[in-house]
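All protein chains but one are shown at their positions in the complex.
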Amino acid sequence: MQDILDKIAEKMALRTERGKVADYIPQLACVDPDQFGMAVVLPDGRQFSAGCADKTFSIQSISKVFTLTMALGKIGDTVWSRVGREPSGDPFNSIVQLEHEAGKPRNPFINAGAIAIVDAIMMSHRPKETLAEVLQFVRFVADDESIFFDEKVAQSELLHRDRNASLAHFMASFGRIKHPVEHVLGVYFHQCAIAMSCTQLASAGQFLVSDGMNLSTGIRVVSPQRARRINSLMLMCGHYDGSGEFAYRVGLPGKSGVGGGILAIAPGNASIAVWSPGLDDIGNSKLGTEALEMLVQHTGWSIFGH
Amino acid sequence: MQDILDKIAEKMALRTERGKVADYIPQLACVDPDQFGMAVVLPDGRQFSAGCADKTFSIQSISKVFTLTMALGKIGDTVWSRVGREPSGDPFNSIVQLEHEAGKPRNPFINAGAIAIVDAIMMSHRPKETLAEVLQFVRFVADDESIFFDEKVAQSELLHRDRNASLAHFMASFGRIKHPVEHVLGVYFHQCAIAMSCTQLASAGQFLVSDGMNLSTGIRVVSPQRARRINSLMLMCGHYDGSGEFAYRVGLPGKSGVGGGILAIAPGNASIAVWSPGLDDIGNSKLGTEALEMLVQHTGWSIFGH
Amino acid sequence: MQDILDKIAEKMALRTERGKVADYIPQLACVDPDQFGMAVVLPDGRQFSAGCADKTFSIQSISKVFTLTMALGKIGDTVWSRVGREPSGDPFNSIVQLEHEAGKPRNPFINAGAIAIVDAIMMSHRPKETLAEVLQFVRFVADDESIFFDEKVAQSELLHRDRNASLAHFMASFGRIKHPVEHVLGVYFHQCAIAMSCTQLASAGQFLVSDGMNLSTGIRVVSPQRARRINSLMLMCGHYDGSGEFAYRVGLPGKSGVGGGILAIAPGNASIAVWSPGLDDIGNSKLGTEALEMLVQHTGWSIFGH
Partner (left out) sequence: MQDILDKIAEKMALRTERGKVADYIPQLACVDPDQFGMAVVLPDGRQFSAGCADKTFSIQSISKVFTLTMALGKIGDTVWSRVGREPSGDPFNSIVQLEHEAGKPRNPFINAGAIAIVDAIMMSHRPKETLAEVLQFVRFVADDESIFFDEKVAQSELLHRDRNASLAHFMASFGRIKHPVEHVLGVYFHQCAIAMSCTQLASAGQFLVSDGMNLSTGIRVVSPQRARRINSLMLMCGHYDGSGEFAYRVGLPGKSGVGGGILAIAPGNASIAVWSPGLDDIGNSKLGTEALEMLVQHTGWSIFGH
């Protein structure tokens, strides 16, 4: 495994076309695009990594996997009255679908859906309490108390919140947001501003590899059925309007973030985190996707073969 | 395995809510909704079945898996200049997406995409020759020379061709259909009118279970990578706007048809065909989906767990 | 003229199907639907009225005629870099069109367009200053210093601002709103909360009857060309997705508001204001439209005949 990762990192270091760093907030725009990191955690807990796998980055939308898991734990299948579970066929921040479907987001991984999930887990708590809970949960699944919110990123998101504010107010106009829009957005922007390294992120994904059980800690996080269902949602909707492309090329459930990170799950085989800040046209890490494609070619971990 | 199938068939026989039989053409509208059949073929060629698994039905859109496979064999990745590989977020016969994307269908499994695939495999041949080729290919993968076109269904489709004719002419107006629209539709309606039983269909899917090799016949149909990719497309787009739901509930690549059939692939484990004519709101077999859900619960074949 | 108005008011008093009062804010929902008023001002200044023509109501979107006129005066044709001048084919509060056209509203009379116009006239002033200016302008064209903002309605709009907030943030995300969204919305909600009677409103429309000149006061408000152009916009877009219907039935440039008012202009002939709180499905005054239809039948004022 270490050999494979080293080879991948080597190849990635030579790439000149690295995509375009997200520039919608200054805090992300200034990240050096030449970075690459990758970490793999096997079911038995062994860890492998290459590149700057210990450098923290903004996990952004990858956090949506954790808040969805929290929401399912708190309110169970009622989650599906809040959001659908179909791919959207639209960009991550599209509002067209919301108007056509009376303010109900198509899935929990587009921005509108994730905002609706935040509203669902707030349960009349104050933003601060909800934030504490989210951070606690991420630290728990990653088994790492050092994970933190990058406050600068959160503040930068708040300053440039117009598109997400539009989505939230739109849903609120259909009665689909119960808490004050500003509170919900505050939690949402902090959740997206969680900073993690590849190593931490790969650890956090372990419970999805082994049917809901984190084998390293011996703790069951969710039931086997729920773990599978979260994986199915990651596959169908985890890369926005590039989900089909990711399934076709990589063949693993995965969730990307505009910070350049991707969490991918090879059920029974490994939890994988990769990071490279340059994005493709759709907003998914360009080198991250390529690296995962190579890894799966070498390991045969595609869920579409045997 | 036989036990499981018998139990499922038993339960299905008791269901009173069986969905609604497709009624857009008289030939499908008159099918008895009380029928149910299921067949499973293991990699070693052993076959199991329950219900009326040997009764033929109209495979309709399931045929799109076979024509896509043919197209990839004939023109390779050029296929993707004709159709995309993203879920559409729209009903199977929607034309809105086509207008927004200059006549290029989102994937090969919505109607417009399948029509474009027919145009791609015609390669200046006459409709009759193309039809012969399609039938030959299906007989080849199913290893069964008795498979045939149901001419009555094909004629019925031709008589009620307006929506598909609209899609085809629309693409033609963008220069995306090279052969006469009437020829392309003639082939398309015959392809959809292929009659197969669950047993035959499950056999035909075998090559997708074992990385492109039909282990029963010992013949490689496609490369391992191509088999995986076809599976990924089935998962992402095989149930139209209910693909997310199918992935969530069943967790297998699958392709449905409005005749009530579903072909599902458990990579490494089994090729499964199920048939029950009643459809859910989106147009996928209601009992077929439920039966597959049960089967996967009993066998643990979901690709999202291990 | 008085005879005609009296007859119309008489007929309207007998109507039992009066439409549905706007209920999106409590302040409008509680208005008595049985009210009807109408006022006509001729070019020479003579006034006629019937029903409760002196009772004030919330002019709502009719105010958009006045802010558009102000904007054209302040920044001239630059207005058209902010909003288009085509009918939208969508409901008044639709956001779909905005996404398809990069945040630029189709015309100044849909909500998004009117919000963009507010942003255009603010010109770095404080909301209070802009509000004072708007009120001053309306008082000036109506030649009536008693016109006021209904503060209760404005506050009610603010409390239920989600849909409009969504539109404003959406445009802001494309850089199309220069002032703080909350400031722009504050002005917009006050503008909509202007209270006027039919008599006042008909007076305010006089400058559009006589090619930009208010013949009663002898003051030129806008150039002849500009007056004609404002009339053309009222005809094309003044009744949202019911503009074609209004042109077909009434045949006059008009602007409706969800408070149940309509201002209609018969160029060269009269400025007409009508009010009845019940709305049709699209959000235009039901009896107001019928009354105008009758008036035009009796007077032959349609701009489509001679």
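By written order: A, B and C. Residues from 1 in each chain.
The rule is short, and it goes like this: a contact is a pair of C-beta atoms (placed from the backbone, for glycine too) under 8 Å apart; a residue touches a chain by one contact, two chains touch by 3 or more.
Computed from a predicted model, the values in this text were never measured in an experiment.
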item: Partner chains on view for the chain not depicted; value: B, C
item: Which of C:135, C:237 or C:287 contacts the chain that the document leaves out; value: C:237
item: Touch with the omitted chain, as defined above, among B:172, B:236 or B:272; value: B:172
item: Among B:95, B:123 or B:282, residue touching the chain not depicted; value: B:95
item: Interface residues of subunit B (partner: the chain not displayed); value: 94-96, 98-100, 161-163, 165-170, 172-173, 181
item: Touching residues (missing chain, whole complex) on subunit C; value: 84-90, 97, 106-107, 209-211, 224, 227-229, 231-233, 235-237, 241-245, 247-248, 251, 253, 267-269, 302-306
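Note that only the chains that are shown with their structure count from here on.
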item: Touch-based graph of the chains, sorted into line, ring, star, complete or other; value: line
item: Central chain of the complex, centres being mean CA coordinates; value: A
item: Length of the line joining the C-alpha centres of subunit A and subunit C, rounded to whole Å; value: 47
item: Chain centre separation (subunit B, subunit C; CA means) in Å; value: 55
item: Multi-partner residues of subunit B (at least 2 other chains); value: none
